[in-house]
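Only a single protein chain was left out; the remaining protein chains are all shown in position.
What follows is chain A.
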Amino acid sequence: MTRTRLIDPKGWIFLAALAAFCLVVPLLNLGIPEGSGLHLPTYLVSLFGKYLAFALLALSLDLVWGYCGILSLGHGAFFGLGGYAMGMYLMRQIGPRGVYGNPVLPDFMVFLNYKELPWYWLGFDHFAFAALMVLAVPGLLAFVFGWLAFRSRVTGVYLSIITQAMTFALMLAFFRNDMGLGGNNGLTDFKDILGFPVQAQGTRVALFVATGIALALGYLVARFMTVSAYGKILIAVRDAESRTRFLGYRPEHYKTLAFTVSAMMAGVAGALYVPQVGIINPGEFAPTNSIEAVIWVAVGGRGTLVGAALGAVIVNYAKTVLTGALPDAWLFALGALFVVVTLFMPKGIVGTLIERFGSRRARAKLPPEPEIAPKLAEEGQG
């Protein structure tokens, strides 16, 4: 059987550009002295690292939306959970250096009169445990959520609404001080990661490069999944779910697997985001964050993976520029962007390029245009 190659030309361009970016940015930052005009300030390195973390989040969303038709409006929840797992590790690294100097308890716990560390903080002293939780917590939530939703054949707009409700519920829960996760203020004042000071220039560059590597690995995992027979069945489920059942496939299993892997990827993105921005708070669970991620994917082109990553970087760069110049205009610009893309470029940037220059087979693979109204009658044929 002729198998689609793991890395196609578009993938090579993406990986090469990413590698170049991960070489040039550290070089301009570390290799060129601060006085020179070519020097790249460290804060920009972290800003670019943030873009790459968002690109990984967008990639994870594209895996389920573009290839499986699951429009998740709650992927920010998985991103946030991964971020909190990393934040908990970073909090434990502060040790007695907090404002209150308590050797065991983080500052916010001293402030809230905690007598001892809650059980769910145990183990977060170790990086390996925290790294495991970065994958396990979002993965487990996605598995349980996905299993229940997909087994009950909840699809389309209904599914989108409950994913949105999920992230909203998590936001409310994390806002509570009783959660033992810093409430409103979240987790911040980080000092060290793996023994290196978080604020140091070298650490920031290393975190940036690590995010680039994670994005490349995430791309390869998503690509491996989508070009395999599994991915073909996923696309078949996206386009004609009931038909796959009569062939003996269980769409709920396929969707749950994709949703879980995607959530784990989003968790990794969150974990890399937190040390670079220096804070994680319940605002990360805000529904608008998840919706913004959907816009990144739509702008870049869903069902293309590369497009999702590109869309995240472009939109966030635009956000940085615009919020600097005209802080109040950003939300209008974002809304306008979404309208323009939906009306005039429904396949997104990369999707439009594929439609223009791609082979007939590549064009056929692109997801159909998003449904505005739920398609209730879809199952009722024959």
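By our rule, a residue touches a chain if its C-beta (ideal position, glycine included) is under 8 Å from a C-beta of that chain, and two chains touch if they have at least 3 such contacts; residues count from 1.
Everything below uses one rule, namely that contacts and distances are computed from a predicted model.
Hidden chain, UniProt protein name from the list "Arginine transport ATP-binding protein ArtM", "Na(+)/H(+) antiporter subunit D1", "Sarcosine oxidase subunit alpha" or "Aerotolerance regulator N-terminal domain-containing protein": "Arginine transport ATP-binding protein ArtM". Checked against the hidden chain, the listed residues A:30, A:236, A:286 or A:353 yield one contact partner: A:236. Here the missing chain is touched by one residue of A:204, A:223 or A:365, and it is A:365.
Interface note for the absent chain: among A:10, A:39 or A:151, the touching residue is A:151. Which of A:228, A:323 or A:342 touches the hidden chain is settled by the complete complex: it is A:228.
By the touch criterion stated above, the residues of chain A touching the omitted chain are 1-3, 151-155, 158, 225, 228-230, 232-233, 235-236, 239-240, 242-250, 253-254, 257, 360-361, 364-366, 374, 376-377, 379-382.
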